[in-house]
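Can you read through this structure? Questions will come right after.
The other protein chains are all here in position, but one chain of the complex has been omitted.
Moving on to chain A:
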Amino acid sequence: MSIDIKAVTMTFGKTTALDNISLKLEENKIYGLLGRNGAGKTTLLNLITNRIFPSNGEILLDGEQVMENDRALSKIYFMTETNFYPEWMTVRKAYIWTKEFYPEFDAEYAASLSEKFSLSTGSKIKNLSTGYQSILKIIISLASNAPVVLLDEPVLGLDANHRELFYKELIRAYSERPRTIVISTHLIEEAADIIEEVVVIKDGRLIMQDQVENVLSKGYSVSGTATAVDSFVRGKKVLGVDTLGGLKTAYVLETPQKDSLPEGLEISRLDLQKLFIQLTN
């Protein structure tokens, strides 16, 4: 399922949370939604799921308006930081209820994931630790089988082993049954190799949408003496610089031309995290 965000603006009082964003999320791709705190990521996800309504513009799901459209909304599963299940409910009950709203929910798969994550399905939700609250939501998102899954900070509170398990299960579920996935996360490096396309928001504006591979091939850092670096980057698109004594590092958004590199300068690849920091600084 594809999502078409058309010229969406969202204002809260005098604050503009999203400023004229147009964005197309294609069917069955894994997207990374990146932005600093307060950039507007969660607002965008809330708009897609019709929890709030845009001040301007519209959002289409396979060409249909999502606004007040239950049929369209049952196709999207949104994993948020907040827990919407009653606290007294057991995990098992939560699975049964989810099936009411998401008819494609695979209870057997949820049970097998629970075992893999050692989540006891007899536990009450209120007795789960922060990490296991996240795990419960992860399991429901993966087992929902919704054609669109939005994950807002999915690995919050998870230890390294469980994060690893989550990423692998996400790929497995996606391979077996492709769907459109949007992961909003601060742990960029961890998710970088899972994401196919990256969407970067800064101050409510879309500043980049591209294939991760393209983004990575575009950015590089070059370091050396300040004078050598300065003359090398003249006329190039420099995102930022770091200096350490006489050593200067410039972050450049351009495809590196290794042949034209003057003696004494070192260039290296920018990983997604570094690139993101430079882009959103």
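Everything below uses one rule, namely that contacts are C-beta pairs under 8 Å (C-beta built on N, C-alpha and C of every residue); 3 or more make two chains touch, one makes a residue touch a chain; residues count from 1.
The working rule: contacts and distances are computed from a predicted model.
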item: Among "FeoB-associated Cys-rich membrane protein", "HTH-type transcriptional repressor YvoA", "Putative Se/S carrier protein-like domain-containing protein" or "Hydrogenase accessory protein HypB", UniProt-listed name of the chain not shown; value: "HTH-type transcriptional repressor YvoA"
item: Given A:216, A:241 or A:265, the one touching the chain that is not displayed; value: A:216
item: Contact residue for the chain not shown (choose from A:102, A:174, A:232 or A:276); value: A:174
item: Of A:4, A:230 or A:271, the one touching the omitted chain in the full complex; value: A:271
item: Chain A residues that touch the omitted chain in the full complex; value: 30, 164, 167-168, 171-172, 174-176, 189, 192-196, 212-213, 216-217, 268-269, 271
